[in-house]
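Let me begin by presenting the structure, written as structure tokens, before commenting on it.
A single protein chain has been omitted; all remaining protein chains appear in their positions.
Chain nomenclature is as follows: A and B, assigned in order of appearance, with residue numbering initiated at 1 for each chain independently.
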Amino acid sequence: MPQQWAWNIRYAGPDDRFNTADDAVTLNDLRVPSGKPAIIQLKAKDVIHSLFLPNVRLKQDAIPGRVTQFWFEPVKTGRFEMVCAEHCGLNHYKMRGDFIVLEPDEFELWLKEAQRLSEIAFDPQDEDALWGWEWEERR
Amino acid sequence: MEKTASVADTMERRDETGSYLGMSIAMASWAMFFATLFLSYLVLRGRESIWPPAGMPELPLALPLFNTLVLIASSVTLEQGIRAFRGGSLIRYRQKLLLAVVCGMIFLGLQLALWRSVSTIGVLVGSGTLGSVFYTMTGFHAVHVVGGLIALITLVSRAWRGVTPDAGLLRARLIAIFWHFLTVVWVMIFLAIFIL
Partner (left out) sequence: MRGTIHPAPESFWKKYVFSTDHKVIAKQFLLIGFTFLGLGGLQAMLIRWTLAFPGNDFPLIGRLFYPDSGGVVPPDSYTMLFTMHGTIMIFFAITPLLIGAFGNFLIPLMIGGRDMIFPKLNMLSVWTMFLASAVIFFSFFVPLGAAASGWTAYPTLSTEIGYPGAGQTLWCIAIILAGTSTLMGAINYITTIIRLRAPGMNYFRMPLTIWGLWLTSILNALFVPVIAAGLLLLIMDRSFGTQFFLAGATIPQGAGDPILFQHLFWIFGHPEVYILILPAWGIVSDLLSFFSRKPAFGAKATALCMVTITVLSGVVYGHHMFTTGMSALLTRSFMLLTMLISIPSSIFFLNWLGTLWRGAIRFTTPMLWALGVVVVFGLGGLTGLFLATTSSDIYLHDTAFVVGHFHLTMAASVLFGAFAAIYFWFPKMFGRSMSELWGKTHFALTFPPLLIVFILMLVAGNAGMPRRIYDPSQYDFLKHLIPITRAITYSALVLGAAQFIFLFNFLISLFKGKKAPANPWEVTTLEWSVPSPPPHHNFETIPAVYHGPYEFNRPRVKDKDWLGQHEQEPS
């Protein structure tokens, strides 16, 4: 979920649902395993943003009030960047994030660690932090 | 200094067809304007699963229905007046014209009453999509009615000063086109917002 001016990212944990304690939540750090399709859903918090991953040559607008989706299957590992591709205000130009493609086993290791850290920070009372939505397959 | 025209000139003191053509294009533009408002309404309504949206009351029907008839009456009266004018009957023209103006003013007065009544049942300008659509469409229409009334009142003033059909019929008919257009738009707003 992008906002002015950062990328909030959430991975559903083994329970396959958002907003539960086993989610991994990161800021400006999107990691995916190579060789597997990754589906990303977007919903902006405030104004329209657009997630642009130049290295997979894809972008999708993130719109407040509705969920958009795109998918890709990365084949190369490496550290790349993600860019905001829709003018979103003052710091639009700084809305940079890391986009990292890892080998599948490295990814699993990282995800476990990220989940562990998120679980420590999990607070069921914090509504702002529980921004995830019901996962529905979309176009 | 007047120059005489040559054989190749055609003497037309005033191009009536041209005026009607210009007015038609203006009406097409205005139609596109209101069509955009209708489109916005339909899109916003289509995205809601129920209408009126949750927490919003049903809009009243009786007052806008009556008002629709008032506006239609105004158009009909205006058209009768113009026919009379064309036939040379200035007195009948004046009467019908005045009646049309009065009906138009009643329409505006009743619109204000409608807004007050709707706001007391909880639909305000800021009341989500229903409020937005209701006040915007009726509001923009009303603004145009005010403009149309001003134009009609200029016709009244000319009629009272004894204008002849030769000098005044074209202007009256052009303004009437605008007035009838507003009536048609209102009927569509009525159907779309209050009936649908």
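The criterion applied here is as follows: a contact is a pair of C-beta atoms (placed from the backbone, for glycine too) under 8 Å apart; a residue touches a chain by one contact, two chains touch by 3 or more.
From a predicted model like this one, the values you see are computed outputs, not experimental measurements.
A.B. asks: If the hidden chain were put back, which of A:36, A:66 or A:116 would touch it?
C.D. replies: Once the missing chain is taken into account, the touching residue is A:66.
A.B. asks: Which residues does subunit B use to touch the chain missing from this display?
C.D. replies: Counting only subunit B, the missing chain is touched by 1-3, 5-15, 17-18, 21-22, 25-26, 28-30, 32-34, 36-37, 39-40, 43-44, 47-48, 53, 124-126, 128-129, 131-132, 135-136, 140.
A.B. asks: What subunit A residues would touch the chain not displayed?
C.D. replies: The missing chain touches subunit A at positions 44-48, 50, 52, 54-55, 57-61, 63-66, 68-69, 80-81, 83-94, 96, 131, 138-139.
As a working rule, only the chains that are shown with their structure count from here on.
A.B. asks: Which whole number of Å gives the spacing of the CA centres of subunit A and subunit B?
C.D. replies: About 52 Å separates the centre of subunit A from that of subunit B.
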